[in-house]
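Only a single protein chain was left out; the remaining protein chains are all shown in position.
Entry: subunit A
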């Protein structure tokens, strides 16, 4: 009984191996001009890979060896140069001073060129509170001013708030202002 079970397990194992090998052979022997090429099956690529990428790169075999040596040398030189550039060598930073003659000559050249250059427009200083443009400002200022009613309203409200805040010790100033504004707003709406 146990031997039968082992046999069946072996058979199934061989079957799966066979199908895998056959699939492999199929993919190797698969031709581009196959009739079933365009049909979608389990072996169809999910992602389309360009033809050039599918081919494995073939190393170029050159007839002579010197060019390869030269390539290696240039690659090594490049690596050496990159490494030298990336190394932080503080010890190598010796004192550096321009020679007095070269210094004064360069100062002279810079002075002459800077004097001859055309200056760019000076940047406007940054402003926190930018004014409105002139046209808009003129339009706003030419409008009619506050009406007499509004002026009376402002002055009476101001004196009322002052009275409340001066007399009511138990009432905070903020509360008095809010209260008064509420009352006046209601009066305006009821008008």
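The working rule: a contact is a pair of C-beta atoms (placed from the backbone, for glycine too) under 8 Å apart; a residue touches a chain by one contact, two chains touch by 3 or more; residues count from 1.
Simple rule for what comes next: contacts and distances are computed from a predicted model.
A.B. asks: Can you tell which of "Ubiquilin", "Cytochrome c oxidase subunit 2", "Ragulator complex protein LAMTOR3 homolog" or "Peptidase S26 domain-containing protein" UniProt lists for the chain that's not drawn?
C.D. replies: So the chain that does not appear here would be "Ragulator complex protein LAMTOR3 homolog", according to UniProt.
A.B. asks: Using the touch definition from the top, which of A:76, A:107, A:139 or A:181 touches the missing chain?
C.D. replies: That would be A:107, which touches the missing chain.
A.B. asks: By the contact criterion defined above, which parts of subunit A meet the unshown chain? Give residue numbers in ascending order.
C.D. replies: Those residues of subunit A that touch the unshown chain are 86-90, 93, 95-98, 103, 106-107, 109-111, 113-123.
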